[in-house]
Every structure is written in structure tokens, then in C-alpha cells.
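A single protein chain has been omitted from the complex, and every remaining protein chain is retained in its original position.
Chain nomenclature is as follows: A and B, assigned in order of appearance, with residue numbering initiated at 1 for each chain independently.
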Amino acid sequence: MPLYKIENLTYYYPDTTTAALEDINLEIEAGEFILVVGGSGSGKSSLARALAGLIPDFYGGRIGGKTYFQGDEIRTQDRRKLARQVGMVFQDPEKQIVQTQVEAEIAFGLENLGLTNEEMLRRVAEVTCFMGLTPIRGGFTANLSGGQKQKLALAAVLAMQPHVLVLDEPTSQLDPAAAEEILNLVKRLNEEMGFTVIMIEQRLERCYHLADRVLLMAGGKIICDGSARAVAGHTIAGGQPFLPPVTRLFAGLQATSIPLTVKEGRKLLRTRLNTKDGGEERHIVKTASNPGATPIRAACCSSSPHFAGTNRGNVVRLKNLWFTYPDGTEVLEGVNLAVDEGEFVAVLGENGAGKSTMLRQLAGLLQPDRGTVEIFGRDVGKKGYREIRRQVAYLSQNPNDYLFQDTVEEELLFTLENFHMSDTTIVDKMLARFNLARYRRTNPRDLSSGERQRVALASVLVTSPGLIILDEPTRGIDYRLKAELGRFLQQQAAAGRTVILVTHDVEFAAEYAARVVMMFSGRVVSDGSKHDVLGKSVFYAPQLGKMCRGLYDGILTLQEAQQHIYPLFAGPTDRDEILEVSL
Amino acid sequence: MLEKLYYQDKGLFLQSFHPATVLLYLLVLLVLSLLYDHPLYLLCLLFLLACLVKGTEGMAVWEGFLKIGLIMMLVLMVVNPLVIRSGATIIWQGPVVPLLGRLDISLEAIYFGLVSGLRLLVILSIFCLYNLMVNPDQALNLFARAAGKSALMVALATRMFPTMVRDLKRIKEVMELRGVDFEQGPLGQRVKKYAGLYNVLLFSSLEGSLEIAESMQARAYGSGRRTVYSRHLLRPRDYMTLGGSLLAMFAAVWGLAQGCGGFNFYPVMDDLIAGRGTLVVLVIVFCYLFVPLMLGGGYKYCRYIKSKI
Partner (left out) sequence: MTGTNWGLYITIAGVFFVALLMLLMEKRAGLGARQVALIAILAAFCAAGRTVTGVALLFLQPTMFLVGITGFVFGARAGFFVGAMTPLISNLFIGMGPWTPWQMICWGLVGMSGAAVRFLFPRAGYKTMIIICFGWGFLYGAVMDLWHWCVFTRPLTFNGYFLIWAAGVSFDSLRAAGNLLFCAALGRQSIKILNYFHKKMDVRYLENL
């Protein structure tokens, strides 16, 4: 008997006319690791909620078809019984924690199950140890970091001792280190403890290979269901971007066995390189020494921090910037940075490296303790944001912060009015540019997350600013929206605007930025073209860079990889052995 | 700045009591502060509280409370003599004011204002001590058995409070960068500006509440009778403090019944020390009330006591 059996499941949220789930048929065996991929609005989250019994119980709406869990229909099952067996972890750690204290939070589900105090004590102790939460067990939950909060949310679910775990993008709001920890835990739970795992995830490079099965969803339907390799071929054939970069590269070659990890990719690549060049190391971009290197804008690619003292064309100039928060933590320690017009800069670094603080200095929200911040030649450090805000667009982590008017159009007009700009023709242009024309009269709160972000971006870009500053713009958005955003920002940079963004997303930075600045504990430790900075790094490198490292140095983006690696596989001699079409 | 007043776990001895013990102890202090009019007793209470605050390393927080207290004390000292006519020792005869009658300032009324102010300081200090000694979460846990849902709502709201303040600040910045100057313009316009801020936060928070509800639902909230998770321990220090508090209360009530510790302001003030009884009762009551501090001293300096309590 399969663990789950779904027959012709169709579901509409209340007051909607498009199906969130359409004619889903699915069987899930106990112990499987299932990865669900797809764009936003594809029905992944709805499927997860259906499996956890939240659809339709919690949401209402209209439903057709049947969902069986262990042979019984899920809707007829006792909620307590179901909650003991199926646990669900959600996307936003901020919005799952109920109690003020860590231990109380872990016990919350147990209290709901009506367990005895002895049983609760035992389970809380067990889970706290397993998850490594002992040091913070008495802590105030509101003060935890995002990663700790998500770990706590997982712990609170695990304390209920389910054997099925449903995870809805559990790492999308986390930094890479915390995300890694969560994914490793999930992997352990599946492999060592036999949990059935159904996970929705966007960071595919970290978990695609772990899945026994991958479900590709679009428009409320499962369009492909099979092993990771099989789905990879299908995904690429359907023109969908939901693959880890390495897999995406090789799936394009339609090889028989598509590599899913860097290790497999390197193995395959090595066979090709050995046969062709006898193991000689290759590189496409070698800085300074290589005359054929891609030209890089601005003469600021030396890896040491630098002053661009004489350059008058700097849009942004930070000189010896120091900052300490009132509680005494020193976050910026002598930061120097100069950015020119039309540059696209990504600032990378771990949590607490001072990235966001630097960004807030740039926007004029914080005053430096020492040093100067100049934007467009004006000293912002002393005078603050009022001086520059018309020329600077700032997008915070949460696009919802921007949405409060009744219609999308008013949202844009609001900014214009604030700056006393009477020319409203730009609104039409912006709406058309962001594909929002048809939502002109829609309440922005009724839009999807990707659309909300576009509205937020449009509402700050409506003043035609020269500098665009973004704080973690890729957090929680899918591959397709990321690509859209990346391309848009590239166009803006090409049009002479300066783009500076802070991100944890190395893949995004490698793909779209031109220059990368790495920060570590309050300092700029590396600054230069992305090939210089990311090409040299082992850990802060995109997946393709990791795969090609030492074999074909300098490759960072998919395009570069396609350009340089595809020819290797196009040799006539082994065409037959490699290019056997899968599927 | 906000977290300053919120309970902080410093791992101190005085923070290691069972929340019920602390609540009872503080309740006794509160009742005594309201029962006693005697300035000496109130001063002793203030001294006791100062020692306790010092023991919980909360002097900085206490200063904040005292500042508010002193301002309120001043108000009381002005209001009281103006309205009270019971005093016999008139030190200044004022004019007749409509509604209030003749403004006669008596020494007794001033004195009573002073003592009321002292009482106010004591009460404020008790609550300051509450913030320092009791983890609100654990205090809430005590009430969870009786009123589970209320306790849960309070916990959730407390947990969301800092998030809310953080969100508010972030949204304000975002709007400032979009060209809104909150501090400029006439009041009507300012309110309008804040309206935007308010809308964003309200809408985002309510959206968040649905997500929280979902997470609660997924963890079986509302699926039947809840139990309460509690991991409090009653140690000997708790029994001793509980005993001390009850005995102090008993001694105080007995003393008052015997006329020791009472104090009359009107028409003429009693002597500060009416007889030996007043002092004896004072010493007895405060010996009992000092139990937690004595235990704290023993805990700190004596290994044997430390291992036993």
C-alpha cells in the first residue's frame, strides 16, 4: 500500500476561478525523498498543503478527487492522528514561531496533542539535543537569527515525531550556511531515520541529487514525475529553468547520463579534456596576464581595496568608513569602495559581514562614525538620505514594504508626488516596462510575490534614479523571476545606471553582475571583476565555477560554459558514444 | 532600547526561583506597600527593594523607574495639600477658590503627599523588580492551565512585538527614501503620512497572522484538549522564600491589629516611633522579607549552603 495516493485531485481556493491544483494523480511510497520544483503559482505549495491535510481543512474552497493517506481518506482522519504522522515546515521562519521561549516553542505541538508532562519533557530533550539547540534553549525566540528560527521550527515539528515531513521552501529566507544546515538535517532525517520527505526547494544545486523522485509542476499540474535524471531531460526539453546549473549545462547536451552534482560533472568533463588535450589546463579568462581576457569596466579590479581618489566620475565613493552600532558591535572597519557609472556590483559575504550596514550607509540611512560616503559627489554621511534620495532607488528585502495604495498605478504616482514630479507619462512607460500594464488598477496586495517585487521596483525607479541599491533581491523568488530580475538590472546598468546589490546568492551574482565585492567581518576582502573574485574562490563560487575549477578556469556562467564546453563534446569521434538521446 | 526593560536572563541566583514563588513574594511586598502608611516601614521596603534590584544587576533600569516615580511624586505632593483639609497644623492660609474651597496648606497634608510619593516609588520598584526577576514566559506558563488560550495569545503577541517594531522601522525608512518626510508639515499632513506607514504594517502583519495560524494548525492546534508543558522545579530556596513571605504577611497583619506599624496623619501626625512594638514588628517583618537576599548571600559565599538550596 503506498503511503499517499492521490486520485484526480482538483482544488480551488475560495473566491478563485483558476484551479490551484488540477487533476493531480500521485502515489508516494514510504521513505521516499521527493523534490517538488516549479515556478511560483505552479501549485507546488498547494500540493504540499494538500499532503499535510491543510487543504481543504484550513483553507476551505472547492475540492474534487480523493487524497488517501495510509489507505484512508485524509479528510476523514482525526487531525491529531494526522499531525502525529505528518509534519510541515513553512517558508518564513518569522511566521511559524508562536511562543516567546525556545523550549516552549518546541513543546507547543506536544501540548496541542495533549501529551503528559513526562512525555513532553522527554521529547523536548531529545529534539533539543538532536538539533543542537541546547545552547539557546532558554532564549527569547524573537532574538534568534533566521537560521536558528528555521531550525527551531523544524525542531518543533520533529518533536511531534512524525514520519512524513513536508517542507515548503524551508531555506528560501536563509543565508547559504543556514540553508546548508537545514538541508543536511533533512537529508539525515531521510537517510538515517527513514523519514518520508516531500520538499519544495529553489536551491536545487544543493538538493537535486538527493531526491529519489522529482515532480515538475506547472499551472497546477504535475507535468513530469520521475527520477532526477529523467526529469532533468524533460525539464530542459520543455524550456524550464528548474535545474541546478551543472545539470542544466549537460542536459543541453542530451547526454545519456546527466550529471547531477559537481563531482559527476567534473568526472564527465575530465574524460573529454583528457582525450582532447592530454590533461592540459585551460582557461578562458586569466586576469592581467591574459591579453584575451574579457574587458572589464572601470579600472578597479585589483584585488586590494583601493581609493579612487582622483576619479571624479565615481557615483559611489566610500572612504575609510567605520561604523559601530550603539550596542558596541563594530560592523564596518575601514571600508573603501568606489563604483563608477554604469557598473553592476554585487556585494557578497556571510551574515554579519557588514553588507547590509554598508548598503544603509550608501542610502544615507546611517551616519558613519568615521570616514565619508559620497554619492554623485555629494557627502551623504552628514546630511543623510534627503540629499540623494531622488537619485537613488532603494529596494528593501521585503517588497511588501512598498505596497499600500489601492492600485498599482497609485503606488507609482505616490513616489512621483513626493518628489513633486508632475510628469506622469513615465508611469505608463514603467508599467509597460515591468509588464504591469494589465494590473494598473489592481490592488498590489492581490498580486503574486514576483509581481509584487516588480511593483515595488517600479515604484522606486519611477524617478529615473542614477543609482539602484537592492538588499537581497533574490530572496524567496524562483529561477525564472531571478533571471528576469537579473536581465532587467543588466539592462539598467547598460543604460548608464549604477546597480549595487547585496546578496547571498552566489549563482545570481556570477550570472548577472560584472563586479563582485566580498566582505568579511566589516572589511572588503576582495574586490574586482566577477571572474577575478569568484574565479579564485573555492567556496564562494557558482556551481559551474566549482565544476570547471582547475579543468577549465574562468567559467562562471551558463553561457560561458555552453560556449566553451559544448565544443568539447561536439567532437565527431565520440559523438555516438556521448550523444545518445535520452528519453 | 526597548529590550532594556524586558526580562533578561543573567543567570543570577535571584532569577532562579520558581515563578510562583517570586509572584507570591512580590505580591506580599505590594500588599504591604499598600497596607502600610508608616514612613519608616515604607522606607525599609524601599531599602529592601534597592538591595534586591542590586542583586539582580538592574540598577540602570531602576534609575529609569525612579525618574518617572520622582516626577509623579512631585505631582502628588502638589495636589495633595491643595485638596486635603484634614490637617491641623496650617502653615499657609490661601485664598478661596471656587469648587475647591479655601486653600489652606497644612503640614500634615504635605507630609502625607511625601509618604504617598514614597509609596509610589516602592510600588514602581516592585514592578521594576518583577521585570528583572520573572521571565514573563514562565509567569505566563503558570496561568496557562487556567486560561490556555489567553496565555497563548499573550505569548504570541509578546513574541511578535519586537518583530513589529523592527518592521515598523524598516517600512518607515523605505518610505523616507521614497520621499516622505514624517517630521515635516502641519499635523494633518503628518497624520496622512503616517497613515501610509500604518497601512503597510497593518496589512503585512495581518497577512503574517494567517501564516502563523497555518503553522499552528499544522501542529494540531485546536485538535482537542491541550496540556501544559512545565519544567519548573521547586527547590528548598523556593520553600524558604514562600515561607518567609507568608510569615512576613502574617506578622504584618498581626502587628497592625496590635497597633504596631499603623500611622495617622490627621488631624495631627503620630510620632515616627510610637513605641517599642513598632520597631519589633518592623524587625520581624523585614527579617522574613530578607530571606531571598540572605539565601543569595549564602549561595554566593558558602559552598555548603549553595549545595543545599
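Criterion: a residue touches a chain if its C-beta (ideal position, glycine included) is under 8 Å from a C-beta of that chain, and two chains touch if they have at least 3 such contacts.
A quick note: this is a predicted structure, and the numbers were derived from the prediction, not measured.
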| item | value |
| --- | --- |
| Neighbouring shown chains of the undisplayed chain, as defined at the top | A, B |
| Chain not shown: contacting residue from B:L12, B:A50, B:L168 or B:L279 | B:L168 |
| Among B:I68, B:L234 or B:C302, residue touching the chain not depicted | B:I68 |
| Selected residue (touches chain absent from view) among A:G41, A:P56, A:G87 or A:G342 | A:P56 |
| Selected from B:F47, B:W92 or B:F127 as touching the chain missing from the view | B:F127 |
| Residue of B:Q8, B:T89 or B:S205 touching the missing chain in the full complex | B:S205 |
| Residue ranges of chain B at the interface with the undisplayed chain | 2-3, 5-6, 30-31, 34-35, 37, 65, 68, 75-76, 79-80, 82-84, 86, 99-101, 112, 116, 119-120, 123-124, 127-128, 130-131, 136, 146-150, 152-154, 156-158, 160-161, 163-165, 168, 182-183, 187-188, 190-192, 194-195, 198-199, 201-203, 205-206, 208-210, 212-214, 216-217, 221-222, 256, 259, 262-266 |
| Where the unshown chain meets chain A, residue by residue | 10, 12, 14, 56-65 |
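By definition in this document, only the chains that are shown with their structure count from here on.
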| item | value |
| --- | --- |
| Intercentroid distance (Cα basis), chain B paired with chain A, Å | 46 |
| Of chain A, residues touching chain B in the complex | 52, 54, 57-58, 78-80, 83-84, 87-88, 90, 92, 94-101, 103-104, 107-117, 120-121, 124, 138, 140-143, 153, 156-157, 160, 363, 365, 385-386, 389-390, 392, 394, 396, 398, 400-404, 414-415, 418-419, 445, 459-460 |
| Residue ranges of chain B in contact with chain A within the complex | 3, 6, 9, 135-138, 140-141, 152, 155-156, 158-163, 170-171, 173-174, 176-181, 196, 199-200, 203-204, 207-208, 211-231 |
